[in-house]
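As structure tokens, the structure follows; a few thoughts come after it.
A single protein chain has been omitted from the complex, and every remaining protein chain is retained in its original position.
So that you can tell them apart, the chains are marked A and B in the order they are listed, and the count of residues begins at 1 in each.
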Amino acid sequence: MTENAVADGWATPPGGTKSKARKRWARHFLRSPVSLVSLLCVLGTVVLALGADAIAPQDPLVQDVRDRLAAPSWDHPFGTDALGRDVLSRVIHGTRVSLTAAVSAVALSALLGVSLGIIAGYVGGLIDEAIMRIIDSVVAFPAIILALAFVTAFGATLRSVIFAITIVSVPLYARLMRAQILSVKETDFVLAARAMGASPWRIMVRHMLPNVLAPIVVAATLGMSYAILAEASLSFLGAGVQPPTPTWGGMLNDAARYIHTNMYMTLFPGAAIFILVLSLNYLGDTLQDAMDPRSS
Amino acid sequence: MERTSDRTSPSRLTRRKVLGSASVGAVGLATAAIIGCGDDDDDVEPTQETTPGQSPTAQTPGADTPTKGPSIRTGGSIAAVVSEPADLNPHTGISGGEHQTLWLIHDNLIAYDEKSVPREDLSLAKQWEVVSPTEIALTLRDGVKFHDGTDLTAEVVKYNLELILDPATASVSRGQISPIGSIETPDAKTVVLKLTKPSASLLLALGDRGGMIVSRASLESKGLKDYAVAPTGGSGAFQFENWVRNSNLKLKRNPNYWRTRDGQKLPHLDNLELKFIPEAAVSLAALQASEIQIGPVSEEDLKIVESAKDLSVNTFVGASTLQIFMNRNSPVFKDPRARQALSYAVDRESMVLAITDGRSQPALGPLTPAQWAFDPKLPAPSFDPKKAKQLFEAAGFGSGTTIKVLTYAGAEIYKRQVELVQQSLREIGITMDAEFVQTGAVYAEYKKGTHDAAFSGFSIRADPHGSLGEEFISKGGFAWSQNPATFELEPDVDKLLTEANQEYDLTKRTALYRTAQDKIINEYAMAVCMYYGNTYLGQNQSIGATSSLFGGEGKPRLAEVYLKG
Partner (left out) sequence: MVTIMLFLLMSFVPGDPITARYGMDGSSLNAEQEAALRKEYGLDQPLPVQYLSWVRALITGDLGDSIQQRRSVTTILKERIPVTLQISGFALLLSVVLAAPLGVIAAVKHNSVWDRLLSGFALAGVAMPAFWLGLLLLILFSVKLSWFPVTGFTRLTTDPLEALRSSFLPALTAALGGTTAMILRQLRAALIDVMRQDYIRTARAKGVRARAVVVRHGVRNAMLPTVTVIGLATAHLLGGSVVIERVFNIPGMGRLIIDAMNARDYPVVQGVVLVITVFVVAINLVTDLTYAYLDPRIRLR
């Protein structure tokens, strides 16, 4: 859903040197309250995910059907779901699943994509041609349908969902990386390193990678928000992570059954998705602005 | 006895029902099979057909009794949401969700009403007679014309039945009417069915898809495939106009329809539009916005529809039984004690509460209150975690055992069933891993035998033999309760059920079914019956109907709907 954001990422040239960049980023965050809030939201989500067991007031799986569909109260600040489970605890535990899915999908696709991109960009020639041809064919195709086919083939488990999101995100990083590599390949410092007899591997890791890391980080931030939304869409299409694991998308989809009777039920998982995705997007924007040497 | 008269007065109902079903019976078919899984449309649709709820008493308030009060207007158009058919050729169709559409366009040789009572006034055969246990004679109604203008004759009936019996047609009704060995047509209005063996359930099978009669001319000129897309050779109340897949199907009045109601020609309406909406929330929105006048209501939305002043709810109690089918070849469930244990581990009361909002009831056995052989005194297992634990341990599966189950993805009721059973089992130290598979692949997956059990529903059949025979006779049609390797079940249950289908005496037949059910749920624990599924139809107050809105098996039957004048 945020391929757009990534489009920006492609267009962004890498910014200056490390220490300068760090200062500039800090300045960007401090100057903009929105960015700061976004950062706090994302960090907060991470804390919730890590400490879910300690933070959640109740066991997210324990059912009490006699207390089902309860409205928000002191006992259940977010109310209870159709099986009488505490929605607040489920949202908190859902954080863990959503973040796990998002982080692993992004990490995997970044790793795979970056490797492919480096190989394509650095080696060039036929290999470049072959890799990019495959990648183009994936890009040309709507991600959600590919993800759905994937889940259909390998079952609706968290692992499949992660792989599905990974597969559809790989092209992004590969293209990004390849473009970056091409743009720095002929720069002076790489040429100099090569002239000094550095091995291709060393050149890549020591000289090229740091230079192209920044746009990858931006893309990863936005990729995470895509992963979270993709999980929700897959849940709606009946291909989400299977119960009893609480996921935000699954919870939102369950709550949507009560959209006519208890509309508030969609609010909690919906807001969780909304806030995290929005924060990630703002964060991505801020990072990108921060990296753009011209915006100051 | 063999003869059923046409009028059904409430006081004679029970007897009539019994009579009707005694001579008759359905090898219940395959067609409707699993709730929800008949729909090939998408996974959420099951809930439309099966959504649970409402007190297990009254059936179809409002719609059941011919409405007095507001007068019946002749003409007008309404729209209704039904589940989308895949194939509108009765002989090649597949899903139980198709009947709602098929019944409007086609008539049955012998039709039954919402209580599964065969009714001559609804049937193309104006009378029928069981001449001997292996011979049935039907007399066809005069003056019935198909939509293409051709006449109903004995020869057309013979053609239809032979088409179904021909393996090349790949008709799912073939097994259902397979007792028919040959068909004779002594004259244009008489059809004689010669059976290869006695079958008490054959006549009701003719009220299912297998008894829908299509114009021979249309079938031959279009071919089976094209007829499936444009069924223009029925004799039903409405004629097919246009079908846009995933959207709607338009029907118009059949001006030459043979049926009348209280002296008035049927149908009442000029046009009937069927809409196909997969999302329950959207279907309800359409009902609220008066864009449709009739539509399924999910349990979640019942309260809203009940409290809306221009809407009301019709309930069909016991349209299906929600069950767990156990793989008799799996290490765990090959032991009957483990199967019994699972049955004791299911908290049926909680399930009724959490899934049907307390509107349904715990299942006693495979037969539901909507079927005549239902026995309210059947001793059934109820929730007893201690006993479940003991039995599991006795079978050698204590704490730490993991069982792997399979069910439909995207269907809320199955998800909740699984989650509830997971919780009960967790408390006795057993883990249940569930795999949710898309509707179209569940059975194929289950047949591989790699899962220990599957959650699925089974919709009722007009004749109890349809339900019990399909499910619990070795190599029966609905093979879920069987060993996926051998398809063998219990020989003495096979014997009881086969005997019951050849028994024309009702009292004896009922007793046989009771014994069989007892063995099925207790002694052998062949399936875990959890609760009965209800069907709910919301209706706008601007319409009425001169019959129940439900046909047999709780499927909407909308031929007699009218606009209030």
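Just so we're on the same page, a contact is a pair of C-beta atoms (placed from the backbone, for glycine too) under 8 Å apart; a residue touches a chain by one contact, two chains touch by 3 or more.
Worth saying up front: this structure is predicted, and the values here are computed from it rather than measured.
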Contact partner of the left-out chain, one of A:152, A:166, A:180 or A:242: A:152
Given B:257, B:325, B:478 or B:513, the one touching the chain that is not displayed: B:478
Selected from A:42, A:144 or A:220 as touching the chain missing from the view: A:144
Residue among B:292, B:405 or B:558 that touches the chain left out of view: B:292
Chain not shown, touching residues in chain B: 29-31, 33-34, 37-38, 40-43, 86-87, 92, 94, 167-168, 170, 172, 174-175, 225, 228-229, 244-248, 275-279, 281-282, 285-286, 288-289, 291-292, 437-445, 447, 470, 475-479, 487
Where the missing chain touches chain A, by residue: 1-5, 7-8, 11, 32, 34, 133-134, 137-145, 148-150, 152-155, 225, 229, 232-233, 236-237, 249, 252-253, 256, 259-260, 263, 266, 270, 273-275, 277-278, 281-282, 285, 294-295
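Basically, only the chains that are shown with their structure count from here on.
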Interfacial residue positions of chain B with respect to chain A in the complex: 42-44, 280-281, 284-285, 288, 298, 300-301, 303-304, 350, 353-354, 409-412, 415-416, 418-420, 422-423, 426, 434-438
In the complex, chain A residues that touch chain B: 61-63, 65-66, 68, 82-84, 152, 155-156, 237-239, 242-244, 254, 256-261
